[in-house]
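Shown here: the complex without one of its protein chains, the others still in place.
And now, subunit A:
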Amino acid sequence: MARWIPTKRQKYGVAIYNYNASQDVELSLQIGDTVHILEMYEGWYRGYTLQNKSKKDLLWIPKSTDTQVPDLQWCSICI
């Protein structure tokens, strides 16, 4: 049974396009929202927005389609 894989390189992302959630488990993103990515699977990320850290359960964000994943340099500064 495949599990979601924790991301190693992609930890932070910023949304480059608006995304409206079509299900409850999905996260709506507005352009400019920053997200903290936890794990990934099959083209989707799981994470939470830094604006709303509490909503962490079972949400996913389409992978590198709606989020621009910045390179490591940026990640290290933010952490």
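The criterion applied here is as follows: contacts are C-beta pairs under 8 Å (C-beta built on N, C-alpha and C of every residue); 3 or more make two chains touch, one makes a residue touch a chain; residues count from 1.
In this text, contacts and distances are computed from a predicted model.
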item	value
Chain not displayed: protein name in its UniProt record ("Ubiquitin-related modifier 1", "Major facilitator superfamily (MFS) profile domain-containing protein", "TMEM9 domain family, member B" or "Engulfment and cell motility 3")	"Engulfment and cell motility 3"
Residues of subunit A in contact with the chain not shown	1-6, 14, 16-19, 22-25, 30-34, 38-39, 41-44, 46, 56-58, 60, 62-63, 65-66, 68, 70
